[in-house]
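Structure first, commentary second.
In this view, the complex is presented without one of its protein chains, the others remaining in place.
The letters A, B and C name the chains in turn, as written, and every chain counts its residues from 1.
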Amino acid sequence: MVIGDVQKDFLLAVEGLTVSFDGFKAVNDLSFYVDENEIRVIIGPNGAGKTTVLDLICGKTEATSGSIKFRGQELTHMTPNQIVLAGVGRKFQTPSIYDDLTVFENLEISYPRGRTVFGALTFKRDAAVRERVEAVAETIFLKDRLHTSAELLSHGQKQWLEIGMLLIQEPALLMLDEPVAGMSVSERVKTAELLHGIIKNHSVLVIEHDMKFVEDIAHKVIVLHQGRILSEGKMDKVKNDPKVIEVYLGH
Amino acid sequence: MSDRNDSYKPWGPLAPSRRKLLAGMAALPALSMLPRPSFAAAPPTSVVNTTGLAVTDSEVTVGILHSVTGTMAISETGSVEAEKLAIEQINAEGGVLGRKIKFIQEDGASDWPTFAEKAKKLLVNDKCAAVMGCWTSASRKAVLPVFEQYNGMLYYPTFYEGLEQSKNVIYTGQEATQQIIAGLDWVSKEKGAKTFYLLGSDYIWPRTSNKIARKHIENHLKTKVVGEEYFPLGHTQFNSVINKIKLTKPDVIYAIIVGGSNVAFYKQLKAAGIDLSKQTLLTISVTEDEIDGIGGENIAGAYACMKYFQSLDNPNNKAFVAAFKKMWGEKTVIGDVTQAAYLGPWLWKLTVEKANSFDIDKIAAASPGVEFKGAPEGYVRIHENHHLWSKTRVGRARPDGQYDVIYETKDLVEPDPFPKGYQ
Amino acid sequence: MNENARLFDRSELMALAALALLLLVILPLGLDVFRLNLVAKYLTYAFVAIGLVLCWGCGGILSLGQGVFFGLGGYCMAMFLKLEASSVANTKIQSTPGIPDFMDWNQLTQLPFFWQPFHSLTFTIVAIFAVPAIFAFIVGAALFKRQVGGVYFAIITQAIAAILTILIVGQQGYTGGINGITDLRTLKGWDIRTDQAKFILYFVEVAFLFATVVAAQFVRRSKLGRILVAMREKEDRVRFSGYSVANFKIFAFCIAAVFAAVGGALFTLEVGFMSPSFVGIVPSIEMVIYTAVGGRLSIFGAIYGTLIVNFAKTSFSESFPQLWLFGLGALFIAVVLAFPNGLAGLWRDYVQPRLDPLLLGRSAAAAKWAGRSVADGAAAE
């Protein structure tokens, strides 16, 4: 079920992707394509394989078979850090930041310079770094907390910080795993605003449960169920798909 | 020259109450007036101590340096006990050159650098006139440069691999050839042994001893070694080698296994159906001390070859065993090394009296030829090479953990730490 | 907020000065040569402890095999010194003069090939750094590239320590066996056994120690240091921020190995011998204890921890040999349970807040504590 023009250069092309854990196929023959500047949302019930798909793309889990092409580059045999260098950034489900470091240092670590051992040893915190970190901090509403220990941030702020850590990497594809989970209403509004700002010049792959939020941002939606695509397309179409209603939205 | 060393604690054992302190001071002159057996008056300190050792008119300090903690504490406890007994007995007889022996005990903690550190302390800080100590070869090797550099005197009690000789050490245990050759000759003659299987823990003493044994077996007895094996210290699984022994059926199993491995080895040997009343096993590493842990019933029938057994039947030994048990308890057993450790203070006393001086150089020079007739093992004499002339004996293990002495060499065996033809 | 530019911040500079005062003035003046030599021996372990601060404290990589590297460095040094001590003149009673005594006892008649280069001091010095670094690189590369970490890494390093000990003990013709390499005398003709030499060596060692402290501090202050901390906390996050986590771990492990090796080499010089009893599991874990007691995150804490535990061991084990192990065990449990940041943590939490007002004046101290960033806090721990 190929959607769109086959000839077109996709940003991300996933084809026949399968992974099995001791015989259990968490992701089963999955294919989908993401365009440049597209916002794609993956939804589905628990255990549908959503997070596993992100794991596969960013190299955390090795695929059993299938291919993942990013701008024509095959990702399945690359190490996680090579994938990042290729331009894929990923945010984890639970906020994954460094509690013992300050906000500034958290962001600085993601700054795309000095990523080798000796690069890191000789890394200098120069004006360019500082400006960039401050700019990103402003975007994620943490400008006045730059020198606070990350562990003192609220849950929502931690989520923003991790998003900021992705932004500073300047990835071509952002993958976000439940970016608004566990946020208060006001934080959620702010996050939506943040994401809307970001996605203007990024391609984004999002996992989210919050339907309101999904409707707000999604260009296209994929519904996963038991490792397979149940339905795919615009939110309106998916929302009215009887199969989807049965396994997911109906609950 | 100072007569008092800061580290002295002449009042040490007395309680700090004023009355007792006074009593102690009053007792001191009386102490020096105790009867002394062989000489009328103690020679003046300035004569017998020209190098600044810790010798006063009434006291002389020696060091005891063994492990009382760590893995070696098991083995070294007996040596400490024997040395303390000897010192007490010497003091009861009036001391050395009219001076009471006071000892400073240091713990080597089963750690070789600690031995070196403590040896240096005993020599440099405490100025000990002699040190009784060390057990393993490694600890002796660690302290040897210290004794040579600071010119101290070490009395080393353990049977060991030889290949060493020092002005600053008296070796009161047997070196390898003394212990090994007589035993092999005996087993070859008495048992008609033709084939030998050599076993050992994997370190220098068993390896060197087995090397000497192999040379003797092959070159002198013209018989055969059918296997030679080493196990890491602390090894507990011997089934494979026991199978190999069953396969090769040697006339003699020659075992130099030490420490906890012994227990595993003899228990597994017995469990595998090797009956030591039929299969000859000769060991040079299992003393009565080790049998305590192995269990007499597991090793009964094995032969051990060394210079001393607790069951030795002579008046010296009877008195020694009785005194030892009186001091350290009825249940203690006395092994070869314990007895050798007991010789240390006595040999030193005899040498000092022969030299009429505590000076290390004079003791080192006077040592050769010093005789000790009261040794539990019988008469011993110090050789020019600072080892002891001693008899070698073969004992057979009884189920109660003692040995029956069944053979002893007719004459004293000459110590030969650098044996020609065995290197 | 320009802490990146300076290698040591104010409180660390004070700690450095205090340490220099202690090691360079107080101890040499207050102790006789014998005690000073003891301090020198303890300080050699401090090199290992500093390495563990980087590798374990910052990077979260617990190695239970640091004794291996201590031993490798020590053996390299010992091989050189032994060859010098085994001149033909010194060894003429041997059947093969000119080779180390233990080789002669084991019927070797010529020097094994891997001993040959150790005639050269230059080679030896290079080897002290290179051999452990290469070994650590191989072990680290094999394990970290496959994402073996945490407990598994600890157990495997422990097994490596066991293997190396058995090998050294078993191959006594080449290594001196359980006795080790003993009776080392001179370094390029300079007798290292005299009191004067010990005195000089002590200062040489302290110089090395400060060099190591500076090197370790440089690593910690660099972005690499922060990445190590980040890795300890959220390894995946670092990986998916574009870093090869394995390479950073290998680096931390290698540098800890090199520090340990320098300590080992100095140990050989100070004590005059090297033996497999420093390679095994027990000494390796003891070295971790020093670090834990001092504070696993603090370079200075590690040095003090090493000194204090060793002093306690020496004096306590003399007076109460029975109680010593109870004390050590309890100390260890207490540190892990109640004071995970060790002495340095106690100092930071209880002593320094009281000390600062005295030293800095009240207002300055208050300002300092109010504006104190956590990065500073972590660094000063």
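The rule we apply is simple: a contact is a pair of C-beta atoms (placed from the backbone, for glycine too) under 8 Å apart; a residue touches a chain by one contact, two chains touch by 3 or more.
By our rule, contacts and distances are computed from a predicted model.
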Looking only at "Cysteine-rich domain-containing protein", "Amino acid/amide ABC transporter membrane protein 1, HAAT family", "Cytochrome c oxidase subunit IV" or "NADH-quinone oxidoreductase subunit N", the name UniProt gives the absent chain is "Amino acid/amide ABC transporter membrane protein 1, HAAT family"
Touching the absent chain when the full complex is considered, from B:Pro43, B:Gly94, B:Gly293 or B:Gly374: B:Gly293
Checked against the full complex, the residue among B:Gly52, B:Gly192, B:Gly234 or B:Pro368 that touches the missing chain is B:Gly234
Which one, C:Leu121, C:Ile156, C:Leu187 or C:Val204, makes contact with the chain that was left out? C:Ile156
Given C:Leu24, C:Leu108, C:Ile285 or C:Leu346, the one touching the chain that is not displayed: C:Ile285
Using the definition of touch stated at the top, determine which of C:Ile166, C:Val206, C:Met231 or C:Ile303 touches the missing chain. C:Ile166
What chain B residues would touch the chain not displayed? 71, 73-74, 77, 202, 229-232, 234-237, 239-244, 246-247, 260-264, 267-268, 270-273, 289, 291-298
In the full complex, chain C touches the hidden chain through residues 60, 62, 142-143, 146-148, 150-152, 154-156, 158-160, 162-163, 166-167, 169-170, 281-282, 285, 288-289, 292, 322, 324-326, 328-333, 336-337, 340
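The rule we apply is simple: only the chains that are shown with their structure count from here on.
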Compute the centre of every chain as the mean of its C-alpha atoms, then state which one is farthest from the centre of chain A. B
Between chain A and chain B, what's the gap in Å when you average each chain's C-alpha atoms? 74
Mind checking the centre-to-centre distance between chain A and chain C? Centres are C-alpha means, answer in whole Å. 43
Each of the following residues of chain C touches two or more other chains, namely none
Identify all positions of chain A at which a residue touches two or more other chains, and write them in rising order. none
Which part of chain B faces chain C closely enough to touch in the complex? 68-69, 106-107, 109, 111-113, 116-117, 120-121, 124-125, 136-138, 141-142, 144-145, 149, 161, 163, 202-204, 207-208, 211, 230, 232-233, 418, 423
Where on chain C does chain B make contact in their complex? 32, 34, 37-38, 41, 93, 95, 101-102, 104-107, 166, 169-170, 172, 177-180, 182-183, 185, 193, 271-273, 275, 277, 314, 317-318, 321, 324-325
Could you pull out which chain C residues touch chain A in their complex? 1, 4-5, 219, 222-224, 226-227, 229-230, 233-234, 236-245, 247-248, 251, 373-375, 377-378
